[in-house]
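Left out: one protein chain. Kept in place: all the others.
Then we have subunit A:
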Amino acid sequence: MLRNTYFKQLFILLVILINTSCEDYLEVDTPKHKIVSATVFEEDETAISTMTGIYNELLNADFSGGWNYSVSVLGGLSSDVLEPVNPNSVSYAEFNQNEISPDSEFNFYLWSSTFNIIYMTNALLEGLSQSEGVSEEISKQLEGEARFIRAFTYFYLVNLYGDVPLILSTDYEQNSLIAREGQEQIYELIIDDLQASIELLENTTSETRTRADKFVVTAMLARVYLYLGNWEQAEFLSSQVIAESSKYELLENLDEIFLPESKEAIWQISPVGRGNILTSTNEGLAYVGSSFSSFKISDEFVNSFNSEDKRLTSWIGFYTNATRSFHFPYKYKDGSSISNITEYSMVLRLAEQFLIRAEARAQTGYFSGAINDLDKIRTRSNLESISGSDLEINQENLISLILEERKRELFSEWGHRWLDLKRTNRASSVLGHLSDSWEDTDILYPIPEMDRMKNPNLTQNDGY
């Protein structure tokens, strides 16, 4: 009998123990290094932080950061500007020789980083749409900025890969099996996003050049219209930016252009986003010549400069040591600074807007206006003006002059040369000379095999 009461008491004790413990006991607090998503969009400050996060991450994202896997570097290699210092480094050589393997890791980094940024913009847009705590003013501004970044990212995707998946949500189940959309649909999204962004950002002017405002978006849209051959819109929009002369001007001193908040800059990315002690731009790290340099400027390109051209001395460096010597892009001088930001990574700058307008005007037959814009860039670099020369101008050679000028002005920046060759259908004629293995299908990078294996609906580009 005695024993029975013990067991009863014991049983009760156990039941108490079990009930008090389990469910509640396992609740763990959110760790100090995380914030639950729903909380993030409860107030303006944290919501703004998610946008700041995107700007920060643009420096770390491979396609946009300016480092070895960026559009700037890989696009430069694919065109006739950059070459690998060591011709045996297969990973770069395949871009340089336009023989990119679908297994290329660098191509995968480039590709996948765009979708990470797109995810962030979609997450922000979804967060805002479900939020009740963010003020309307901030909500509009953030939506404008996020849609700009999304369009900006898609611009490079569509130009590098052609048809690409159109991703407008964070739903991974849907996005993991998504198929590619035609380039027209992608451009539709880009224009839609940029136009909406201009409206949303109508009343905001950014105090810094590292956040998108109305003019940043306008400058981007001008470029998009140029690529689409909508010359009127390209001229109209670039004129709007050029007209904002209190904010933007062409700097006479070429060494000042890439400095933080330089007046030529429309939009820059600050190295602050790297978040460590190193404060150089990635372009500075990648290009400034040293015994570890991976990239050089092709000799043909260096030789194409007029010896009077100030860009030859200001923007092109020469490195030499016991075993090798080569030219390198020297727009960014700082390849090693510590806790001292001396340069920002340039994304959009006024010189490009002049060149956009020149090209748009040349295309529409407004030659004098085009020459006027082109000369702004030429005379700054100490070249003789076209207007002052006795050159006979027709549309064809004027456009050629503008494209040559774009090459010399914008080299090593954002793959301009590669995209220019493609959009003007000159890639085969120009690059075909340089390599026996050139094929017309090389104008598009392959869709990375890694993703094609995970998503059977992703088709491959021709020629791969």
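Going forward, a contact is a pair of C-beta atoms (placed from the backbone, for glycine too) under 8 Å apart; a residue touches a chain by one contact, two chains touch by 3 or more; residues count from 1.
Here, contacts and distances are computed from a predicted model.
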item	value
Undisplayed chain, where the name is taken from the UniProt record, one of "Sugar ABC transporter permease", "Transglutaminase-like domain-containing protein", "SusC/RagA family TonB-linked outer membrane protein" or "Ferric reductase"	"SusC/RagA family TonB-linked outer membrane protein"
From A:76, A:144 or A:165, residue that would touch the chain that is not displayed	A:165
Touch criterion as defined above, residue of A:253, A:336 or A:395 at the omitted chain	A:336
Touch criterion as defined above, residue of A:273, A:317 or A:415 at the omitted chain	A:273
Where the missing chain touches subunit A, by residue	2-3, 6, 9-10, 13-14, 16-18, 20-38, 40, 46, 49-50, 52-57, 59-60, 87-88, 90, 93, 101-103, 108, 111-112, 115-116, 118-120, 122-123, 165, 167, 170, 172, 175-176, 178, 272-278, 290-292, 321-324, 335-336, 338-339, 448-451, 453-456, 458, 464
